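Mind looking over this structure? Questions follow.
The block that comes next holds chain A.
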Amino acid sequence: MTRVRILNLFSTILFRDLLLGVRNQSELVNPLIFFIMVITMFPLSIGPEQSALMQISPAIVWVAAVLASNLTIDGIFRSDYEDGSLEQMILSPHSGFTLVMAKILAHWLLAGVPLIIMVLMAGPFLYLPDYALQTLFYTLLLGTPVLSLIGAIAGGLTMGVRSSGMLQALLILPLIMPLLIFSVSAVNNAMKGLPVTGELYFLAAILVLALTLAPIAVFSALKIRLSE
Partner candidate 1 sequence: MEQLENFFHMGGYGFYVWLSYGITLIVLLLNYVMPRTREKKLVDRLNQISKMKGQGENES
Partner candidate 2 sequence: MWKWITKYASPMHFYLLANRLTPWFGWSAAVLFAVGLYGAFFYAPADYQQGESFRIIYIHVPSAWMSMFVYMVMAGAGAAGLIWKTKVSDAVARSCAPLGASFTFLALATGSLWGKPMWGTWWVWDARLTSELILLFLYLGYIALQSAIDDRRTAARAGAILALVGVVNIPIIHYSVIWWNTLHQGPTISKLDSPSIHIDMLIPLLVMAIAFNLYFAAMVLIRARMEIVEQEKNSKWVQELIVDKVSV
C-alpha cells in the first residue's frame, strides 16, 4: 500500500469537491439568489425608511445567511452517498478527519465565501455604514465556517433520510443561536460606535471549538449511517 501523505489526501478531495461544485452551477447560484430575495423582502415589507431598516439590517443579513446556507447542507454528502463513493472514502484506511475537513472546506469555499462577497455588495441595500459593514464582514468570515461545520454534522446524521431538509434545519438552528447572538450584537455595537473586540474574540473561540470537535462528530455520524 502506498503511503498517502495527508496533504495529498486533503488536496485531492478538496479539488475534487470544488470541481464538482463549480460544474454544478445552479447549486452554487440558487442559495445566493435566495439570500438576495430574503434581504429584499424586508425593506419591501417594512418600508423604505432608513432608520427602521438600519436597526434590523444586521439581523436580516445574518438570518438570511443562515437560511441560505441551510439549503446547501444537503449537498455536502448526498451525491457521494448516493453513488457509493462516500462509503469507499470512509472505509479506506486514510484519515477520516482529513477527509471530512476537506469536504467541509470545499463547502465553505463554494457556499460561504460567495455569501460573504454578496453581503459586501449588498451592504448599501440595507443602509449599513462602513464600519458596521466591516464588522459584519468579520463576523461572517468567522461565522460561515461554523455554519459549514455544524451543517456537516447535521448532514452526516441525516444522510439518506427522505426529505431531510427540515430535519437538518431543526438540528442546526439551536446549535447556531450563540453565533447569531454574538454576530448581530457585534454589528449593532459597531453601528453605535462601541468596540466589538469582545464579540469577535468570542466568535473566534466558537470557530476554534467547532474546528476541533465538529469533524469528529461528522466522521462518527458518517460511519454510523454508512454501517447500517
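Candidate selection criterion: all candidates are chains of the complex that A comes from, given by their letters.
Annotations
The rule we apply is simple: a residue touches a chain if its C-beta (ideal position, glycine included) is under 8 Å from a C-beta of that chain, and two chains touch if they have at least 3 such contacts; residues count from 1.
Everything numeric here is computed off the predicted structure, so don't read it as measured data.
By the touch rule above, chain A in this complex touches candidate 2 out of 1 or 2.
Of all residues in chain A, those touching candidate 2 in their complex are 153, 157-158, 161-162, 164, 167, 170-171, 173-175, 177-178, 181-182, 185, 206, 209, 213, 217, 220-221, 224-225, 227-228.
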